[in-house]
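Notes follow once the structure below has been shown.
A single protein chain has been omitted; all remaining protein chains appear in their positions.
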Amino acid sequence: MHQTTYHRAQSVEEAANLAQGASDPRYLSGGMTLLPTMKQRLVAPSDLIDLRHVDAMQGVSEEGDMIVIGGATCHNDIATSEILQSKVPGLAYQASHIGDPMVRHMGTIGGSIANNDPAACYPSAMIAMNAVIRTNKREVSAEDFFTGLFDTVLEEGEIVTGVAFQAPEKSGYGKFPNPASRYAMAGVFVAKTADGVRVAVTGAGDDGVFRATGLEDALAGDFSAASLDGKSVDSSNLMGDIHASPEYRAALIVAMAKRAVVLANGGDPDTKAATPAGTAAA
Amino acid sequence: MSEVTLVVNGRKVKRNVEDRTLLVHFLRDELDLTGTHVGCDTTQCGACVVHMDGKAVKSCTVLAAQADGSEVVTIEAANAGYDELHPMQKAFKEYHGLQCGFCTPGMIMAGIDMVRRYGPGNLDEATVRQNLEGNICRCTGYHNIVKAILAASDEMAKSDTRLNEAAE
Partner (left out) sequence: MSEGHGIGARVARKEDKRFITGLGRYTDDMKVPGMMHAAFVRSPHAHAKINGVDKSAALEMEGVIDVLTGPELKADGIGDLICGWAVSSKDGSPMNMGAWSPLATDTVRHVGNPVAIVVAETRDIALDAAEMVAVDYEPLPAVVDAVDALGEGAPQLHPEAANNLIFDWEIGEEQATDDAISGAAHVVEVEIRNNRLSPNPMEPRAALGHYNKAEDHYTVWTTSQNPHVARLVMSAFYNVAPENKLRVIAPDVGGGFGAKIYIYPEEVVCLWASKRTGVPVKWVATRTEAFLTDAHGRDHSSTAKIGFDADHKIVGLKVETVANLGAYMSLFSSATPTYLYATLLSGQYNIPNIHANVKAVYTNTAPVDAYRGAGRPEATYLVERTMTQAARQLGVDAAELRRKNFIREFPHQTPVIMNYDAGDFEASLNAAMEEIDYKNFESRRQESRNRGKLRGIGMSCYIEACGIAPSAAVGSLGAGVGLWESAEVRVNAAGTIEVLTGSHSHGQGHETTFAQLVHERLGLPLDQVTIVHGDTDVVQMGMGTYGSRSGAVGMSAIVKALDKVEAKAKKIAAHLLEADEGDIEIENGELKVAGTDKTLPWFQMALGAYTAHNLPEGLEPGLKETAFYDPSNFTFPAGCYICEVEIDPETGKTEILRFVAADDFGNIINPMIVEGQVHGGLTQGIGQALLEGVHYDADSGQLITASYMDYCMPRADNVPMFEVSHQTTPCPGNPLGIKGCGEAGAIGSPPAVINAITDAIGTEAVTMPATPMKVWQAIRGAAMAQAAE
């Protein structure tokens, strides 16, 4: 990678100040996307500001009826959080299917959300659960936050400090990974709340994460996988590449939505592997 | 340049390195711990897996500066606390879980971490296969790697009270 200057921030304020003083800074959280991109010399930030040691951005907690996840919480801690495993199993499942065990020890939810890779998993959960993205400047609803491929409303120097949401009654995720990269080729998060059902899709849209309202309607009356039988998704705004055409992605979205619903209803959609024992999140 | 201080394999080390130095190169080039390998550029192959503060990470995607203040264990000290070899190392040999040996250090460090996360004796074939998503081997077809990790996990459940206590 190109030369860069590393800084370790102990607080959100320190991080923001460090960014202000740099010519082309990037926040470094887990680094699981940024560092490989730098290694391939595709980006060359002047300064890296490490957020992993900011205490205020760590862990899963409850604030009243809201669940709050600090931006620097790693995927592994989300996957094994007792709070999430019991109240939002769909999100714990989703986190347990990001990357691999080593990546999950480093990669963070804040980093993933701020980067908004079109194949990243979390944006789908955030939109489906109507989460609020907390930054050091404001709170933004997830639907407003994600604006396009690798694009968000984040302004220069703004930090995703965490996310907050009410636990849905039911939640589930279905992911069909790209066979090579194992990123989502179609990832569907479903959340059932008193207000209805929301279905959000990642890995497939040519403008990033989106809501599949047709599937939401189908699930509104009967929250079962069977109610998605014969349903389809318009492929005209889906991505195509050597691994998946838009038409194929459309089919995967329906198939993954079914799996997500099965999981949300307490079933075992695909996984044959045991789940690591739950541990109290830090 | 940054001054980086780590405890590597139980020994405190301090070096001045460029901020862009990756942990894997710090280990290989500065400390001559060449058991940790680089097999890809995209954080996928897992030949570089080490333990940082007790958890498996891919040292090709951690800056040495990020690891400043951490405790790192590499394959060279995987047997710390055991006699000559860790049960995972023994099992890889006994079950022929390696051929060319290049991915092996990462596999063994990932295998030890797997047992730590699930608890000794709690692994099954499907779990091991899924948890090896981040470790690529081109020689073995994984057959004997899976067998070795399962055997080591069971062996550790039988004989490794140290880990059982730590999990409690």
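Letters A and B mark the chains in the order given here, with residues in each chain numbered from 1 onward.
Methods note: a contact is a pair of C-beta atoms (placed from the backbone, for glycine too) under 8 Å apart; a residue touches a chain by one contact, two chains touch by 3 or more.
Note that the coordinates shown come from a computational prediction; the quantities given were computed from them, not determined experimentally.
Residue B:108 is the one among B:67, B:108 or B:123 that touches the chain not shown. Screening B:23, B:52, B:123 or B:146 for touch with the missing chain picks out B:146. Where chain B meets the chain that is not shown, the touching residues are 18, 20, 28, 32-42, 44-45, 47, 74-76, 78-79, 85, 89, 92-94, 96, 98-105, 108, 125-126, 128-130, 132-133, 135-146. Where chain A meets the chain that is not shown, the touching residues are 1-3, 40-41, 176, 179-181, 242-245, 248, 251-252, 254-255, 258.
To be clear about the criterion, only the chains that are shown with their structure count from here on.
Centres computed as Cα averages put chain A at a distance of 27 Å from chain B.
Contact residues on chain B toward chain A in their complex (touch as defined above): 2, 18-20, 22, 41-44, 46, 49, 52, 55-58, 60-63, 65-66, 68, 110, 113-114, 117-119, 122-124, 126-127, 129-131, 133-135. The touching residues of chain A, counted against chain B in their complex, run 1-6, 8, 28, 31-32, 35-36, 38-40, 48, 50, 52, 76, 99-103, 105-106, 181-182, 271-274, 276-277.
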